[in-house]
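What follows is a set of notes on a single structure, which appears directly below.
A single protein chain has been omitted from the complex, and every remaining protein chain is retained in its original position.
Right, subunit A next:
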C-alpha cells in the first residue's frame, strides 16, 4: 500500500441518536489505497451504513463518530456541513444500487448530470453542456443529445446505472464509492457495467470502494477485500488470497457460493462461535 493512503478511518462507529447505545456498525478501522477495494459481507452486516458514514449521508436518526477520518491527509471529522457539501460529489462520489429509485423521476437525465457539475464548477452553460455530453458518451450512453431530455422511467436498468456513473464521474473524484452498483441488473449486464466502472476508475486514477455480496466478482476485480460481519470488520486480505483465507467467516463466505461443482450438496454452515473480530 502507498505511504499515504487516500482514506484512513480509525474507530468509526454508527449509532442510533436515541435509544439503544450499542453501535450498529463498528468500531472499525481501515484504509483505502489506490485501485479497487472490495467491501463484502452478508446482508445487514452494515456495509451501506459504513459508506453512508464515510460520506456523512446517514439518515437523521443515526449518527457516526470516529477517532480519525483522513482523506488525502485532511481530517474530515471536523468539517462543517458546508465543507462536506463541497467535498461530496467532487472528491468522493457515490454510485447507488438502484437507478430506478436513485434518479429523480421528475428531472431529465441531462439536468441530473448537469447538476453534479453545476454544484462544483462555475462554468458557462455551453461548456457545461459539452462536458455533460462528453460524460454521457464516456459511460457508453447512446445518442447523448436525444437522451438529454429523457426521463429516468424511459431508461433500462443498465442505462440508468450508466447515468448514475456519469453523475459520479463528471467531477473526476479521487474516490468512487459504489454500493452494490450492479445488484439491480441482469447478470449479463452486471459484468458489462462493472467492467466499465473498473475501466474508468483505472483510466482516471480513481480509487474505488466496491460494495458487493458477490465474492467471486470482488475477487476478480479488486486488489484488497474488507470483510464485514455484524457491523464489525472480521477480515482484510488481498483479493487474490480469498480462496486461501484463514478467517473462518471469510472461508465460509467463500465456500458458500453455490456453483455447478457443489450442486446437490449442503453448503457449509458458519458457526459464529469461531469468530474473533479484528480491528
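Just so we're on the same page, a contact is a pair of C-beta atoms (placed from the backbone, for glycine too) under 8 Å apart; a residue touches a chain by one contact, two chains touch by 3 or more; residues count from 1.
To be clear about the criterion, contacts and distances are computed from a predicted model.
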item	value
Protein that the absent chain corresponds to, by UniProt name, given "ABC transporter permease", "GMC family oxidoreductase", "RNA polymerase sigma factor" or "Branched-chain amino acid transport system ATP-binding protein"	"ABC transporter permease"
Options A:12, A:93 or A:175, residue touching the unrepresented chain	A:93
Residue of A:154, A:183 or A:244 in touch with the missing chain, whole complex considered	A:154
Identified contact with the non-displayed chain, of A:29, A:85 or A:192	A:85
Contacts of subunit A with the absent chain, listed as residue ranges	52, 55, 57, 59, 81-82, 85-90, 93-94, 96, 98, 101-108, 115-116, 119-120, 146, 149-151, 153-154, 164, 167
